[in-house]
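Excluded from the complex is one protein chain; the other protein chains are retained at their positions.
Here is chain A:
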Amino acid sequence: MNSYPPELLVQLAPVMFVAGLDLPPAPSTSAPSAPQSPSKTQSPPPTPIKTQDLFANLVARLRDALQSQRKVSIWAPERTKQFQMILVGKDVRFPPRKLVPPEDLAYATAHSPLSPLTPSSPLYPDGLIAPIWIRKHTALVPSVFVLFLRLFEAPAMHARSPLDTPDPEHERDKTEEERRRDNDLSAEVAARKKTTNERGIKLTVVLLATRRMLDDPSLDSRLTFIRRQSGLDSRAALFVLSPVSTSELNDFARSLQDALYETAVEYYTSHSKRVRRKRNRHSQSVSSYNPPPVVSMGIASARPLRPEGWTVRYEYKMACFAEFRGEDEVALKHYQDAYATLMIMFGSTAILPPRTKRWAEAKVLADAINVKITKLYLYNHEHSLALSHHNSHMRRFADFSRGWGIGEETFEYWSWMARQHRVLAELLEQGSNSSLTFPTNSPPSLAAGASPAATPVDLDAVRALGLNPSHALQHPGHYYYMAARCTEARRERFLANEKGMSQGTNAAPGYANEKKADHLTIILELYTKSYEVFKKYSSTTSQGRLTLWIAYRIAHTYYESEKFDVAIRFFERIAKTYRREKWKHMLRPLLSTWYACAQKLGDVELMATLLVEMIGYAQDVDESITLQEDLLAVLKSSVPVSARRPLVVDLKESDPLLDTMLVFWTPEVRVGEEAGFQLSLATPTNMDLSALPIDSVTITFSDGYYPVVLQHSPPTDDQVADTAVRLVKVGKLVPEDEDEEPEEICADLRWRPGERLVVSGSISSEAPGLLTVVSITVVIAQNGWTIEMPHEPCVSHEISTLVPRWLTSLQPTRFIQLGRNDCSSVVVRHRPHELAVSLSHQTPALLDEEYPIVIDITNVDERHLDVIVDVLLQPTEVDQAAQHIIFDDQRSSGLIKGIRLGTIAPGVSATKTLYLAGSGAPGDRTLDISIQSTAVQPGVTSKCDDDAEPRSSSSLSTHAAVDSCEKLQTIVIPTSRAMTITYDVAYRRSKNAMPALADLSTVEDDFWDDSYGGIAVVTAKIECSVPCGLAVESLKLHRQDNSLAKVLDCSSDKSSDDMFPDEYLPGDTFCNVSRISLSPREEQVLDNENIAGPGEYEVVWRRMLPAGGRGRQSITRFALPTLMIPQDELIALLDVPSFAKLHASTPIHLTIRNRHSSRSAHVSVTLDLDPSDAFVVAGLRNGRLPILLPGSEEKLSWKLIPIECGYVKIPRIKVMNVRRAALPSQGGAEVDAEGEAVKVIDVRADWNSTRVQSADDSAVAIPQQDGASTILVLP
């Protein structure tokens, strides 16, 4: 930007002249009488020093406040009614409007001193516009003139002597003095007013007065007087200011500007109007008679300004005035018009002959207008318009330049281009410091979320389609970069020109100037600026690749300007990233420039290092050979800096010299086993390393081995030398703790393109761990130099060649591919422990049994093993199943951990028995058994044995060092019942009579009334259901009598002795019968409840083992079944003796019970005596019983005398409940009054039985068939 006149670029703002604020030359003396400035010739009378100071202070602060209002800058987009304040002396004079005085007759036809029409003007005769014109309006002529003056104040009277009464004479004197002073002041103002009025400049007077004066009642009248006398406007022309604080002064400055801004705008508008009038007149005149060139063609300089030139001039002026007014859009329009016309002028060499002074001026003007237009677009956030204008400006002038003979081949062209880019960059940089932001240029979908409201809608619509990349605004770094690139091109052309000159061609125009320019410094400056801006705008996470690219250019420039050491520092940094990201193509030129730097500096070590790296990056055979020759030359011609220390060239991140590939045959070996490996060192086909004096290759393995050293020896046998693949066998690797160091192995260490050296050997370890090659160091030795180049075990120029291959045959050369991914290391593991584990048990397990599982572990290994067993009982999914395990005195329903079997010596076995106890329900039980073994030394106390782990495994992780093993076994054990039980229950009605109502015994504690419940006879049938057979040792009924039921007696009470123990095979059953007396309560009868069985059977048994032994004693318990309460209503029980004697009287009894809860019964009994009956009966034949109330019973008795022998039927007894039948009989007399038959039950055969499969099954009652009873009659 410095290459353009600042006047043409700055943002214009209304100009305000401020006069009367001169600082007193020596404020400290404060001599009141001394005239300080022309304005103070009529100095006020001596005032107290304090007041004087106050005003000096005020003036100083006012100066500061006003001057700080606006800074002159190029980028100032905000429009806040600000003036450009210029402090001037009171007696400032404006430049003359015309050269002739107004009184002169020629005044009307004369022109401004700056007009091209004025012969003394610098623009005469055909200049367009000069910076001086803008300077006139920004520095010499204001739009508003503000004059600061002191208002006279008579010294305060009371201050001198407060006791004085107001002296009328003094008062009069004072008024007169004031009047006189005010008159003088008005005259001064009027004089100034005259000069400002001439130019239409607004004059505003600010009177400085003390605060006391503000309150003075005479102030108003005095002000009115002054205004009238001096002819000031009525509006915003007179202010009074008293000494106030700085912030209030700022407010004052603000309000002053606000008040005067309108006037200033008017001022510039009137200028605009004047210029427009002139332009219109001019264009009319042109169109009307189009004057031919007035001056003869002979003198080019005498040719007056062309009409186009006038248009440019007027448009430019109008644009400037609009800019003064802050009307950016109007300004833009006029600038564009001016620019367009200027382009027309440039289009014709007749109008603007190239390489003239006017042409150069016009070019500057065009560039400046371009900057203004671009800036105005940017103010309005119209980025693409701004850039499009700027680009088209450059393109147009590029086209023009070709016409002018300064095309791309000239440095002038590039100099100009660089300047354009730079101006834009600087403009953007200034803008970015205040209000300008740069768009991200992301596609709409990305940007949508970011700022939907930022851009106007129509812009979005255009954006949606796409983007003109050259119109995308970027941060200034890009443009600085472009400027630097152009300057580079400029330098190139300049050097070419210089070269041409030396060969005799003519110097290009402007060569002398160009020679003065320090191109490299400019380029550096531009790149550095660009670098800084890029850095500023790059995000924190960025890798800085863009900046690296610029840094590369900077380094290059340093190289060009022969600052090699600086360049080297840059290269070091840049190469790091390029190496890491494997951008070889970019690295190559960088390395060669770097190498050139090192060459210039004579840094042989760096040269060697770089050459080695460059050989790695060589693209073809020739290049690699050339580089090797260079390296050899370097090595031969110099001595190393430090002879002892080898030069290490670390090629870790860059391309290696040799492609290395380490392959282990197997991924895993056991301790002590040999692991075969092949390490191939190869050159790619585009490299030839045969000239490289490789002395040795050292292959370093993981800790604990001597490195393999291959020493170069030239091939003696031609046959071997010819093959592309050479094999070197190194045998088994020697551990370090062996005293004997291995010999160096000779091999041919020269590689021609595509050659491969395969080093084959084996390695074994006595400790588990990971074995691999740590590094492969290629050593070059020459002329005292030792260069070490460490290589990784698996690196390659082309990663795709890193396929693990194993050389199987040399002739013909044959490789096989190993199917593994990672072949570059081998894992050494301990041999697994040889433990024979057997789990013996006899399925199925039985419920309630402690089922033994014998774990038998035999050590068939050679090591002593310490064995620990963990057992986990998996939760079962079977309902109601319960289970636990017992192992070594530990009981658990889940996990038992850490059962030690101790150290088992080789060949020894250890046995443990685990017991599983399941109960509840049958089903599968699952056990996980984990057997962990750890190898131990046989004598734990002895430190180290001969053969076991001779080397301490310090390099290996402790985890791997512990030689331990785990075996997991899961067994599923089906569990079934040992025996099943079936219950048969029969209910017998009680023969006992119901207790009488008032029977006192019923309230006794031990009263047992089974008259209702009767007796249940439970027959339990137990069946052995396991295939192995059981030895039942005892069966017992454990009584659990309660108030509802009690066991009367049980068959096992007596006969258990001879029955048990006994062996039962599958299907064998045994029974047990028990009688249970029931005594239900009334409420249970009503609710039809069941009674829990009052006891349980306990069966003690053992499993019969196949070998003939018996298992552990187990106990199975079966609860008695649930019992029902018989539900009867009206029932007749016939009690007949078992037998009768012929002709002897036998009594039979019939008991009729009414068990109904509420209803009484009306019962009639009939004994049908058939003639064929074998009895003679004594007793009731037919009769009606008394009404049976609920819960009562009636007993009838007969005597039978049998008259026949044998089983004879007893006479039929019919019991009828007539009560029900009687009810319908009320309706009709002939109704049969027999009623409903009541069941007559022979109590001898009262088997109301149920069958219960198991305790919890619900009982189903099977009523017995009602049949005729018989009796055995004996003779």
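Just so it is clear, a residue touches a chain if its C-beta (ideal position, glycine included) is under 8 Å from a C-beta of that chain, and two chains touch if they have at least 3 such contacts; residues count from 1.
Just so we're on the same page, contacts and distances are computed from a predicted model.
With the options "Trafficking protein particle complex subunit 2-like protein", "CMP/dCMP-type deaminase domain-containing protein", "Eukaryotic translation initiation factor 3 subunit H" or "RNA helicase" in hand, the undepicted chain maps to the protein name "Trafficking protein particle complex subunit 2-like protein" (source: UniProt).
Screening A:V240, A:A472 or A:A496 against the full complex identifies A:A472 as the residue touching the chain left out. Of the listed residues A:L546, A:V730, A:I745 or A:V1240, the one in contact with the hidden chain in the full complex is A:L546. Across the entire complex, the residue among A:L219, A:M586 or A:C746 in touch with the chain not shown is A:M586. Where chain A meets the missing chain, the touching residues are 388, 391-392, 395, 440-446, 449-450, 464-470, 472, 474, 478, 481-482, 485, 538-539, 541-546, 548-549, 578, 581-583, 585-586, 589, 798-800, 802.
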